[in-house]
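The following block contains the structure, expressed as structure tokens.
The complex is shown incomplete by one protein chain, all other protein chains being positioned as in the whole.
Chain IDs A and B follow the sequence of writing; residue 1 opens each chain.
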Amino acid sequence: MSLRVSELRVHYKTLRGDVKALDGVSFTMDDGEILGLAGESGCGKTTLGKSLIRMDGRMRHVGGTVELDGRELPIGDDRAMNDYRFHEISLIPQYSMSAMNPTRRIGRMVTELLRSRGVTLDRKELESRIGMVGLPREVLDRYPIELSGGQKQRMVMVISTLLDPALLIADEITSALDVSTQKAVAKALLGFRDGGYVKSMIFITHDLALTSHIADTVMVMYAGKLAEKAPSEKLIKAPKHPYTKLLINSLPEIGVRYEERKLAGIPGSPPSLLNPPQGCRFRDRCPLAGDECAEEPPVNEIEPNHFVACWKA
Amino acid sequence: MTATTALPTEERVVRREALYFAVRNPKLVIGFSIVLVLALTGLFGPVILGVDAPNEYVAMPMLPPTSEYWFGTTTQGQDVFVQFVYGLRTTILAGAIGGGIAAVIAMVIGFVAGYRGGMVDEVLNMLTNIVLVIPTLAVLLIINAYLGIRSVGMQALLIGLTSWPWAARAIRAQTFSLRSRDFVDLARLSGVGTPRIIAREIAPNMSSYLFMTFILLFGSSVLIAASLDFIGLGPTEGVSLGLMLQNATQWSALQLGLWWWFVPPGAAITAVVGALYVANVGLDEVFNPKLRET
Partner (left out) sequence: MRQYFGRKLFIYGLTFVAAVTVNWVIPRFMPGDPVASMLARARVSQPEAVEAMRVYYTNLFGFDEPIWQQYLNFWGALFRGDFGISIYVFPVPVTDLIMGAVPYTLGLMIPAVLLSYWVGNRFGAFAARRKLLDNTVLPVGYVLTATPYMWLAVLLAWGFGVVAGWFPIAGGYSFSLTPSWSWTFFVDLLHHWALPFLSLFLVALGGWAIGMRNMIIYELESDYSNYLAALGAPAKLIRRYAYRNAILPQITGLALQLGVLVAGALVTEIVFSYPGIGSLILKAIQNQDFFLLQGSFMFIVIGVLVANFIIDIVYVLIDPRTRTGMAGAQA
């Protein structure tokens, strides 16, 4: 068992009150597993990613635990978390294009970063990994501005995985890229996993189609809660939660003419997390909603490894 | 036309929210209160005091502050408090007019350069850079020196004419980023002319920024006016805070220990300018929610 998250609650402090961005989320991940994390913006997926490595100033750990390889992570304690960062848990941020200090040569920046974490740079290893993602060794002598967007992205991937973390969080890293580059990035991520550089990976995206190509398991979140979690194939082919079904229906498909079949968006919008309603949070937008939905549905394992939070499933 | 009609409700909410934070921002409230109190003193003080000539000799020279002469008297027996109140009026007026003129020039140049772009932008940019590099005070020195009779209005005008460049640059950059927004495109497509687009679409969308620019120009104009006065190029008639400082040093207030002569005017200048700067920080926090949180 690699990662175990139980009943995790994380709130955002705002002037109007607490936004309950993560409201009791539980799941587990195995060694070597790639978990795709999907959902609309504001569903809590980015909050979950941040909670696992570094909360920003407005986030508060309200309840629940996170265990990595049997040890509980002090996720609410910024200082204590530092021991785990980079060594155990690492991050490829959404903003890879601007993640490197513009006024340092990349090689020097990496050296300084590693030294600050008490690690001496293994130049050979670094160069071999740079080669692995298809970058020339000379990038180490360049400033970030001299690299193209795709090159920067790959460089950041190399830096983030340099210490062979047990868990890598990739946060929306493909959303700014064109389709062919997306593929290349996805391939590189798989390469890191298969080469044993990272044990397991959480791949956060709003692109359900892309997720299913990379991830072994996909977890769909809605309004701060888990909606459905299943092996990729199963989640795409036989989704059980009405929200997942609608999400998949709204995906464009190759070979389908959309004059005949309308692309269905999901009407309505997610509830405010400032004061979330009782019962199932998808109720107001759910085509199947019934009286029992006034009560909150528990997460049930309806088949091995297939979890759904819905009364109708 | 479509684009110029009613303020969207969202914007109204933003404004109401800004007001909500404005009255609760201590920097803004304190800063503006100080400026207001000093400005009102300058405005109504002379009327209440009922003195027309602040430079009259009214008492024994070199009196320390007493209940009758609150700030004492000068080496010529002038009432420092009366001069102070009149000086406040002149100095704040010079700052407000100078800052206002500079803000208007900066807006015209910034808007036109940023909105039109191309050749117009190149030329205006060149002009801005040239005026930016020339040291303002040095130019004012020779112009004022050649002017035989100097008035507050003339001083303010000249300050305004020389201190706009940085603001023009900033406004140009802001305009440039607004230029390609949807609502500006919409207005342009519906055939609205350039001046109208600038006045109706662009300026309102950066009104808070423009106001803050004016505040900063106001502050710097007060300082420039005071420096000119101090060098001896102030208004030839009347009194200002800078002229008081000049007189004090010229008539050896330092050596004679007449601290009541040179402390109040300098303190008042510092208070006005400092309060303006602090209010500006407060405004920034009100209009910029990112700064508000921390």
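Here is the rule we use: a residue touches a chain if its C-beta (ideal position, glycine included) is under 8 Å from a C-beta of that chain, and two chains touch if they have at least 3 such contacts.
These numbers were taken from a predicted model, which means no experiment stands behind them.
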Touch with the missing chain holds, among B:V23, B:I48 or B:V133, for B:V133
Missing-chain contact, candidates A:V25, A:A38, A:I75 or A:L91, resolves to A:L91
Answer key for B:P64, B:G153, B:G193 or B:G257 versus the chain not shown reads B:G257
The listed residue (A:L113, A:I236 or A:A313) that touches the chain absent from the view is A:L113
Per the whole complex, from A:R54, A:K183, A:R283 or A:K312 the residue touching the absent chain is A:R54
Residues on subunit A facing the left-out chain by the touch rule are 53-54, 81-87, 90-91, 93, 95, 98-105, 112-113, 116-117, 142-143, 145-146, 156, 159-160
Across the whole complex, the chain not displayed is touched by subunit B residues 126, 129-130, 132-139, 141-143, 145-148, 166, 219-220, 223-224, 226-227, 230-233, 242, 245, 248-249, 254-255, 257, 259, 262-263, 265-267, 269-274, 276-278, 281, 290
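Quick note on the criterion: only the chains that are shown with their structure count from here on.
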Expressed in whole Å, how far the mean CA point of subunit A lies from that of subunit B is 51
